[in-house]
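See structure below.
The other protein chains are all here in position, but one chain of the complex has been omitted.
Letters are used for the chains, namely A, B, C, D, E, F and G, taken in the order the chains are written, and counting of residues starts over at 1 for each.
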């Protein structure tokens, strides 16, 4: 298979098309514009629809509308654009519809900066919307993985009827790298959704009487909503048990453990390699699913062996570190080094700072 | 002082007026409508302004606009309304403007239910917006405390130039209870803001040249934004060190510790009393500041003494429990009992469920 | 001592007014009180209910599953809420609209509020009859103070003072004679 | 072996094209490559720079503080980026626009790209001269493969093939003769 | 005797509307349900309900339905229709929904000429949330957030959405009706029919219906009907504003 | 010789605009800066900048300024003005900002008659983000999200905001100008003056200015000026749409 | 000859049918339904023309018309 050399944004957009995405609504915002731009052309080529919405808010509800027809659909944005999509993400989640959301991270808070950043970890993993909505969050650390995870995100979204959120950043979105694109999915091979889509008749999830289908995040009583919350809670438990993913790099004998995801994890890898070259037993734990968070490998870190955990993040204050601290043995010191606001973390400075912490 | 008997929403609105709030913009949503309704009349009486905005999004930016003039200002909403205000909250935070936000919690996710709920804990405490924005979060558990905390929220917001977020729920918003209202603040006694308001000239926080004032959440370079992020990070550290608040009820010899806030904490108190009456050594740790989270009293729980921590919440899955688990000694089992989606937690069921956990 | 009360009926039967009057009286009297009106979309033109808790001490939960007292104003409310009475609790039944009766051993007062009110000359004071009945049953509030509250609520309609006071007295009498 | 390169200049000097061409060649040749274009609001009509990393192995960070090679196309870029050269690294200077020279001991190639291009008959191929120079310096890419990439990029403008190829060769020659 | 009017098959017999007595939304919903039956599209229709009182009609209907977030019905309808061209898509929104929070979505779906029908129940108030001012509230009208009456200085003037929509190029049918009496209800019925036909033939149609909210207005239905004639219709003139073939 | 035209004191000498060569925003900004100086209000003015290219003018200005979120300038201005009646509040927004994401805020601030001036730089494109379609993009115009040209079926038609605003009751002055040549620039100057006077006397004013974005249009400034005459002005007719005394 | 039937439990006694019957033959009766509303009733069916105006006006779809 030919390894193409593509920009992350463009590659993710193409991966979506190949995964069967046939609807995209979005609103321009740097640094993710190549996603809508690519799709504005490609989706019509494959018989799908692209809408440049009047706002991020509207875009999220267009996706909600498309998803209820059974169409694989997606939106993408960055920074404050995601804040505007929060309500819609909650509706999609509450109505149990599948959708893929890509966040190509930029600096914040507020308008912040268009430069690459990882300051949306908590918003993606803890509270992508109101009312306790949670999304399945994937974090690729190179263009190939971005392509593979976006491709798979549609399957995850369909499997759980949830929002599958790909959290990446302006580095991965804007860099070019070699990538093998996945095959074009045959739409007829996609999961059957006829038992709940609004375009069919027959009893569905919210039907009380007759044949009608109702797609909604509203529930008539507190008890009904609670039951829905419980189903969701059980699903999240299932994710925790079955779906966590991470990469353990040089971890077998690691005494200094780096925790990092996405672009920072690449930086961390360079630092690990450099330390190993000097005889320092460094390793990297890289969460690939940010939610469900891979708790186990962090809980498993042995205080007798591991001297320090260092979180590398493009965020000040650290955000990933909140999860890492929660699960790592209290006896192991957990520290943070990062850049923020659009300043890209560099391996040299990460190495220097980490050395000082040892 | 006369103890009036007031509805929570109305009492909070009046407390805001007395704290010197002179601008409110909001959008109707149950169960908080008495706040805007009260203020639509009262603010004009005291020479302030009330705007029923065209949307929650607009409301949040009207508050942003008002705050930059040095005016004490507020918005309130519930559930999905807060999701729509997320972007604005991030702007206010990023531009370092003071503002008070009240969330009278309802069931979610999405539209969910208008009934009381505590499903916005994570969104309030971890990610009220994009880009790592954090707010100072207060959680009253009766009408008097709601009044006192709203009154104080304006001071906190001014002191730190941050969003002070009062997280309450439909029970406290809609119940009536005896309350002593605070005195009317003399506007001339409020903090001086002349060194940064946009209505004055002279160098201000973002001024590069000359006398002009610039209010913005944008920074021209990643480095400048990073510096702002760092200031904010330091401020958060300061909050953690100096501003956490909680109530410890019957904690001296407690072996069963309940963790709860707001309405659930009242339920917990009833349960504690009932258990104490039976000779069970129960106690309650009630965070009053949800962010900064009162980590210390939880870290201090002694595994040799405390047999169990039980989080009571009106949220399934639990949310407060994520913080409690992060700080309580791993040897002490932490469990959750709650209702969700608008079903109000009742003391009887909480008692039964807790007994089963012992 | 803490006393919990649930009041339930149709919208328009004065459920909220009764509850607020009781709690206001307690509050003005230095006691603690919480009044929580159930709300929800189902309320539109439908049923109404509220929880009142009155206590000498700090009140924990303002809501509960079971109550020391119930005031049930109509049959559907009776069906729904009768099971929430605590053991040893007492029910006040608006017998003009409630046909069911509690199981043996449950203490209750059947007050034909509409008949009593009609006898006084105004159907509309039926809720005051029930209010009076509750004061007599609960015994934790002073009748005159309650009456003051009612007068306060009727501010501007002084002509109605008399009949409302009479209705309260009639409610008290109905309980005493039961 | 991993080689990091920063290319910097004005917008319009072909900075991005040089970087992409190098990386595409490496990629097609089975090597790993990352191309990261700096972006930001300051870019509007201003400076442009990109980072290229080419390696036989998995590439860690696609960005770095210091580089094995620099290509500097104008003076401001030289001022800004000269300090980012690694010890032992090499600089390619577009001496048509860069007047400064590195400190003693730093290896560099001053290529008068505009003059060379003009001599070939077209100022616009100055960037190809620089590209050629880099290939010669770095030595990790095959000239013919790079030329294929350039031809690919010029698809539809076959008339320009010849002069572009010549420019690459001239760049190589300039290094060799330096 | 033969039944010449009754519940259409698009309405569930076992459910009753939760509307307040005399609510105009019920009349509009009744017209819509009859029309959907008559047009024979009830099997492939999706009604996009907003947040407000109008969706309470949903529970009594047998039509497939969608709840949009407050203000976002037109965006939801856009996504739905674009991904399912065979589905007949109708929004029925209130004035808070369509003319306040949903202003942008309303105007842009119309401007794109989405193949949907928007029915706009304009009752000059936020009914569902208890009677706050709407963008369409009359000057002088009392509401819980204009307790001394709406005044143009503080609150602006009632906004005319049909006129705005009619000023755009794409919409094919734009009209305003009222349901305050039987004659006007009959006209509204014709309007809904026309709007749905435009939809069927491929195009955007918009119907504004002036309706009464007795509860929000704190009036009897009878008084409400009078208020419409005496006040609302003076600000919201009835008629077809745009018709394109 | 005496200097009869130069940098006004509202502009910093040490800073230059970051606009691309020939950007129409610069012309409008120049007019505004001169006008603020002439009116003597520069000390108590706050300019509310949106997100887009126009705020790049901010860095060269000595006027107090505020950055609103994308689309929310009118809401920010509302809060600002209501809380500080002595401040002269002006928004200068682009078409993506004002006519897409900010549609609701734009229309409702106008409808409330907020005491602000809105200057709308309509360049038929999203300049700042690299040339995507705007609601005001011409039919047939290429953009990065309409790579074969905008067509009305998929993307709708260019929207005329000044007409919508002029249809509301509260606005006191609504007009459309262009800055493609000196004659029109002079007219625009008069319009800005008038709009600011209305503001000073208490009232809402709205000025739409048709401008060129050579970069977004992928044209030279000279070609851009031609495009305005040949295409844009046909869709966006110039003139005063509303004037109330 | 025509007549109407009012579905008792749908009717909310709003009077809109009463106000719109051209023959003035509907009134709100003294019957209360399960929801507590006084229900509309036709008191002079012989005058009914079956014009359906009452039915089309009813917000609760409570009226059936027979002819």
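Keep this in mind: a contact is a pair of C-beta atoms (placed from the backbone, for glycine too) under 8 Å apart; a residue touches a chain by one contact, two chains touch by 3 or more.
Every value quoted in this text rests on a predicted model; they were computed, and no experiment measured them.
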| item | value |
| --- | --- |
| Touching residue (missing chain; options F:21, F:140, F:202 or F:239) | F:21 |
| Chain F, residues in touch with the chain not shown (by the definition above) | 1-7, 11, 16-17, 19-27, 29-31, 33, 60, 181-182, 185-186, 189, 214, 220-222, 225 |
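Definition applied: only the chains that are shown with their structure count from here on.
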| item | value |
| --- | --- |
| Centroid distance [mean C-alpha coordinates] between chain C and chain B, Å | 35 |
| Residues of chain G touching at least two other chains | 12, 35 |
| Per-residue multi-chain contacts in chain B, two or more chains | 30, 54-55, 57, 80, 87, 91, 95, 110-111, 113, 115, 216-218, 220-222, 342, 344 |
